[in-house]
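Handing you a structure now.
Yeah, one chain of the complex is gone here, protein chain that is, but the others are all in their spots.
Right, chain A next:
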Amino acid sequence: MKDVITKEHVFAHPIQKVWNAISVGEEISTWFIKADFKAEEGYNYTFTSSEEHGCLNITGKVKSASPYTLIYTWVVENTTTETVVKWDLQETEAGTRLYLEHSGISNYSGDSAVTYFNNYNGGWNECIEKLTEFLTKEVHAG
């Protein structure tokens, strides 16, 4: 049984462009979630979800931000459990390879995990979906 989620993805874009997309607050706010974020070690960031969809804020601290590795803690609002998200970029011939790692499920106590899923499973997905829809329209309109 694993307690780490890993994702690997190749983007046909230069590494600096991908890095900016994941580490610059304005860019994160465009494609992902409204972000008060700086890629500086020790920075306390906030990802703000829109309340009308019943979404939750994410907060955390930037642990490491040296091009091209970004590590920050991930705390969901109303929970105290700290998980860790790591973005690691590598330059390839085709563009940029991203390794994403989300670890720390073992930090969840059973009770809070259950509460968490009962409350937000679906809700948050829906939120992200709506955000995606909106962004897709915005981006294409622009």
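Rule of thumb we're sticking to: a contact is a pair of C-beta atoms (placed from the backbone, for glycine too) under 8 Å apart; a residue touches a chain by one contact, two chains touch by 3 or more; residues count from 1.
Keep in mind that, in the parts below, contacts and distances are computed from a predicted model.
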Undisplayed chain, where the name is taken from the UniProt record, one of "Ethanolamine ammonia-lyase small subunit", "Transcriptional regulator, ArsR family", "Branched-chain amino acid ABC transporter permease" or "Methylcobalamin:coenzyme M methyltransferase": "Transcriptional regulator, ArsR family"
Interface with the unshown chain - residue positions in chain A: 1-3, 5, 7, 9, 11, 13, 17-18, 21-22, 27, 30-32, 98, 100, 102, 105-111, 113-114, 117, 121, 124-125, 128-129, 132, 135-136, 139-140
